[in-house]
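All protein chains but one are shown in place.
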Amino acid sequence: MKKVRLLSIIALVIAFSVLVSACQPAAEAAPAEEAVAEEAAPAEEVAEEAAPAEALTFGLVTKALNNPFWEMVHEGSLEVAEANNVELLYLAPTKANNLEEQTRLVDDLIAKKVDGIVLVPVDSTGIVPAIERANAAGIPVALANTNAGGGEVVTFSAVENYDAMKMLAEYAVETLGGKGKVIILEGTAGAQTAIDRKAGVDDTLANYPDVEVLASQTADFQRAQGLTVMENLLQAYPEIDAVIACNDEMALGAVEALDAAGRLADTMVFGFDGNNDALKAVSEDRMVATCFQNPQMQGGDAVQALIDYIAGKEVPARIQTTAILVTKDNIADFADKIAAAE
Amino acid sequence: MKEFNGKQIRQFVLEKVPTVTWILIVMMVYFSVSNSNFLTLDNAANLCRQGAILLILCLGVIVVKITGGIELSNGAVMSLCGMVMAWVMVNLNLPPFLAIIVSMIVGILFGTLNGVFVTFMGIPSFVATLGTQGIAVGLALGMNNGNVIGGLPEGFSAIGNGTLLNIPIPLWAIILVFVVTSVLLNKTPFGVYVYALGGNEEALKLSGKPAWLYKVLAYSYSGLTAGIAACILTSRNMAAQPTVGLGMEFEAFAGAVLGGSYIAGKGTALGGALGGIFILILRNGLNILGIPTYLQLAIFGTVLITAIVLSTLVERRVQKMRDEEREE
Partner (left out) sequence: MNKKNNHAEAEVTEEVQLIHEKPSIGKVLSRFSRLGALLILCIGISLLNQNFLKTTNLINVFRQAAPQIIISLGMTIVFLTGGIDLSLGSVVTLTSVVSGYVLTQTNLPWWCAIIAAVGAGALSGFVTGQLIAIIKLPPAVASYGMLWVGRGLAFAIMGASPFFSFPDTFRYLGRGYFLGIPMPIWIVAIIALILGWFLKYTTLGRSLYAIGANPHAARASGIKLSKTLVSAYILSGMLAAIGGIILAARLNAVDQDMGASFLLPAIASPVMGGTSMAGGQGGVAGTIIGSLIMLVVTNGMNLLGINSLWQQLVTGIVVVLSVWLDVIMRKRN
């Protein structure tokens, strides 16, 4: 019996030792490995030369599956990819906004040897080593929506969250008439977009001493959380003039809470993102405004940049997506998106 | 052992090797045939770097599972350990090796806390570890206002990405934790008591041995593995995020279950490691095949439950064989 156990342990050790030899990066390898590296190198060159002719495969990694926003980024990316005969693999962490899982997804795409990765980092700092690993493997990375703190990227395609949120907050103050009681719903603690947008709101409101911030709480970018947090805040504050939510999902949760309490008429709700159902809510007067940040274009531009980069064209390091403030005045421009929501 | 007869082979196939091994092999063959990028050196390297975290957690969970407990706090404790070690490196300028020790100590502390809840306060392990999970998440979020801690010293990156004697350090960590767990379970009094705790706790108590001590130690050990895993995780990301490990406890639990330890008093370190490898390779293989995430989970669930059912049926068959042998 002991022998058998020993055998299986030996088998495991052998299996691991196979892994061991595998685990050496070609660059710093022992002589035996160099042969492999040499063999591999010409093959890579051939592949690179032949690449434009063959169909490319890109990977798209977003932050989560539970927000329609990411699906819109996917749609936009897919459209550009299909138009250019690029195969697009779409992966996202099953645990929303989980850095560890996202890192694994990027590593798996590197192992799959995709031709390029479009990445929406969960966290700007924590994703850097993963981008560096892609760099080391010679796979170009383009960022969409959220920036990263390091690594070499082809481009970064997004709106300026801070500026866009400032624009929205200015509009909110304007509609409030420069004074009122405001609640801020923040995004997931620690997430880059949450930090930038919060800063945008805070810096704007700081200029208006008559605007009182009753509470600023996180609702995790989620609709369900937005609903619960708002329900509780409604109990604490009998008078709320406006809710500024750092994304549409939370804004819509807050709308449901206000509606159920019969206080939607007294409270203005502002969102951010421009999700289809939020646009619909603006058209129905359930929300006052949102900030359309064109997720389709963010994804599409990033894919296009990768294709251009691989084809050897110049690619701008920063592709600025224009953020559009959506109010009752210009909601007609988004009729097709509202129709899609129904 | 030199002369294999049919029975011995059958015994070896069914009894001595955890069933999950065979399912694992089938799965690997499938993935290799389906996609040429699966069975490559690069992917193997990728797997052993990203897998270290899960495997090390699994090895801790299996010890707790053998005592009959359930460990649901290690994902959160791992996040907290990462936050604390990053904090001491950035704010106190501690060198990485001291930070690693700090991380392990935090892990052991929270593991021990679980043990104390379970033994002295008589709280079911499920609820106790859930409570600890809440406490650890709360602390991890609160200690830096929910923000990520970055800017770690350059040298720290070696733990997750460097090599020692041409072997990646995460792999060393797996081997080390695996060997330690096996030795602890098989060669020490601790192991004897851990199995006894799962088999018949009352008898152990009646024998006058300090059953509580070993139970607490089992939880502490699981905490320690969370502390070790945190080092690799934090180093791989070169940053500590307060919720990075959340949900990991469920994957580690699945690994331990697949490794054959869903019955108290049973299970081995090898089983735990293989269970972890199974989950890892399944997720990795589905990604390599390029299956969309929202379909992956359905496949993952089906394969998982099939694997569990299969290994249970095999185990029952083995039991039958043993009974027959006894009758002979």
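Observations on the model:
Per-chain numbering from 1; labels A and B assigned in written order.
Note that in this section a contact is a pair of C-beta atoms (placed from the backbone, for glycine too) under 8 Å apart; a residue touches a chain by one contact, two chains touch by 3 or more.
Note that this is a predicted model, so its numbers are computed, not measured.
When the full complex is examined, the chain removed from view is found to touch A, B.
Considering the whole complex, the residue from A:159, A:227, A:288 or A:319 that touches the absent chain is A:227. Considering the whole complex, the residue from A:218, A:267 or A:321 that touches the absent chain is A:218. Where chain A meets the omitted chain, the residues involved are 64-68, 70-71, 74, 90, 92, 94, 96, 189, 215, 217-218, 222-224, 227-229, 231-236, 252-253, 256, 259-260, 277, 280, 341-342. Contact between chain B and the unshown chain involves residues 70, 117, 121-124, 126-128, 130-139, 141-142, 145-146, 250, 253-254, 257, 262-263, 292-302, 304-305, 308-309, 312-313, 316.
The rule is simple: only the chains that are shown with their structure count from here on.
Here chain A touches chain B in the complex through residues 1, 3-5, 8-9, 12, 16, 18-25, 28-30, 36, 57, 65, 87, 89-95, 97-101, 103-105, 107-113, 123-130, 137, 149, 189-190, 195, 218, going by the rule given at the top. Of all residues in chain B, those touching chain A in their complex are 1, 12, 16-17, 21, 35, 37, 40-50, 53, 141, 145-148, 150-151, 157, 160-161, 163, 166-168, 171, 174-175, 182, 233, 236-248, 270, 273, 283-284, 287-288, 290, 292-294, 296-297.
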